[in-house]
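Got a structure for you, written out below as structure tokens; questions coming shortly.
The other protein chains are all here in position, but one chain of the complex has been omitted.
All chains are identified by letter, namely A and B, in their written order; residue positions are counted from 1 within each chain.
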């Protein structure tokens, strides 16, 4: 997609200084600007870059006074950072939402309905009796099983898989390879040492504005629903077990694992590779550092946690400080023992 | 799929009290029952729910005497929990095994044979010279490379990938996005600091009744076979390196990683995010807690392990207890040193 500088100035409420008909098709950091790209100057530290950038255009402050000649055209706005952010959002919106229509071959099962403005990429699969909202973008090789419901403006990237009976809200994003609704890990040990599979008959419900990272897996409930509430964001390679419930506006970094039937509160933040045990409840607003393990309920809200198993963050940091000098501590205890022996003998 | 209450009663050996021709098409917890669903009452604690459930039918004990009117139809059986479990199993069986036939387009390579009762979803791919048993269900976008053998009644969910030459047993389940037979991670360091790829020519063998979770990866052997023995269950996002051997009826939770050439015994249980080093042997019946690391051989059978690196579970718990109070211990050692100094000086 190409835009003229005038189009961009209109979009972000700015004034072009230079060639209004020049076109750009890429955004770049100012130090990496190439012909055809647009950049911005907000932090004065980067001012020297504006004199040597090869970018076609730079968004600058209304009152910016160059001290040297500039080859790029300028677009002057009140706040260049805000203006550039508006531009990025408009560009991203267009990039992800621009696709529409149906590429063939693609598969649409009987009794399924798809709303207006949708995209169905080649080799995408929609099962039977699905209801799919308006402006839903289904990329190539995505899979949607039978009886799935998907809300408006949701994006399903290439190769994401949604098992039968799952419910996906509006404005959700499922990245490539995400798996929604795979069987929960339920096996009942038998007397002969083998395992019997416990049927997994529930589904997964993602509320509105949920984001699911690439190759993240969310298991269906044994009965009922595994639930991810509104606005929650899961990074890549996260594991969510069967019957888990994750609250609203919670953020989990990559490779977090949540065991079955755990309940995570609203507004939590988990660092990468955190593990949560089965049937655990974690209070609202909990902030948990990377690689931590949560084996028991967290009942107090809005606290910071660290460690495997977790401790209050400050306590864990203090314990880790001593841990690093344990060989010294051990030596000092040995010396004390010898001194005390000497004292007793004296 | 809809079932009449009479059909269900016949299936689980019960007697209908109410409308035998009423139909249900879903199973639900009693407190979440909706018209069209069937539930069960086993624990007396939940008796109040039976009087307000909207479920169409509830499975109850033979001798259950209601103390209030019930709108749902009842199905009376000897043991409601057992009866309901039978029902779930029959339902799950039907749900996963009901699909059959061939959706187009799908790809079948020359010289490949597929047994009776199979399902091949749209955009599924079967390479050359494969032998695939009866009742195998291959979901849309699954990939099966050349010369693969798959036993009867195995289910390959959407987007699972099986590289050439692998062998999959009977009654296995491969969840969406699982990868079987990718190249082992073998690179020989060269004098100039680069790496040369070591050819990976072996395969993966999954014996009967093996379950592989969503997006789990099992690498092929360098030579010979990476082997997962009968009845073993791997959860989602598990990594199994090249030339690994995992015994019978072993269970591994999500995000476990097993490095190349490790040998894991029968009847082991690993918690989530456990790591096992390369060329390590882990004895039969080992139980390993979440996030543990196994850097050396585990020779004693049937023991519980915890920690990174592992210790016997009780010892690790005791060490962790002291770890939490390390700042205090450190302070006490400092005080002792001062006191001992005072004593010597006195």
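Note that in this section a residue touches a chain if its C-beta (ideal position, glycine included) is under 8 Å from a C-beta of that chain, and two chains touch if they have at least 3 such contacts.
Every value quoted in this text rests on a predicted model; they were computed, and no experiment measured them.
Novice: If I consider the whole complex, including the chain that's not displayed, which of A:14, A:127 or A:159 touches that chain?
Specialist: Of the listed residues, the one touching the omitted chain is A:159.
Novice: Write down which of A:80, A:121, A:151 or A:265 is the residue touching the left-out chain.
Specialist: Counting the whole complex, the residue in contact with the absent chain is A:121.
Novice: Out of A:82, A:313 or A:329, which touches the unshown chain?
Specialist: Among A:82, A:313 or A:329, only A:329 touches the chain that is not shown.
Novice: Could you please point out the subunit B residues that touch the chain left off the display?
Specialist: Answer for subunit B: residues 105, 107, 123, 125, 141, 143, 145, 159, 161, 163-164, 177, 179, 182-183, 185, 187, 193-195, 197, 199-201, 215, 217, 219, 223-224, 237, 239, 241, 255, 257, 259, 273, 275, 277, 291, 293, 295, 308-309, 311, 315, 318-319, 321-323, 325-326, 329, 332-333, 336, 339-340, 343 touch the chain left out.
Novice: Footprint of the hidden chain on subunit A, which residues?
Specialist: Output for subunit A: 27-29, 32, 88-89, 91-92, 95, 103, 105, 121-123, 139-141, 157-159, 173, 175-177, 209, 211, 213-215, 231, 233, 235-237, 249, 251, 253-255, 266-267, 272-273, 290-291, 308, 320, 323-327, 329-330, 333, 336-337, 340, 343-344.
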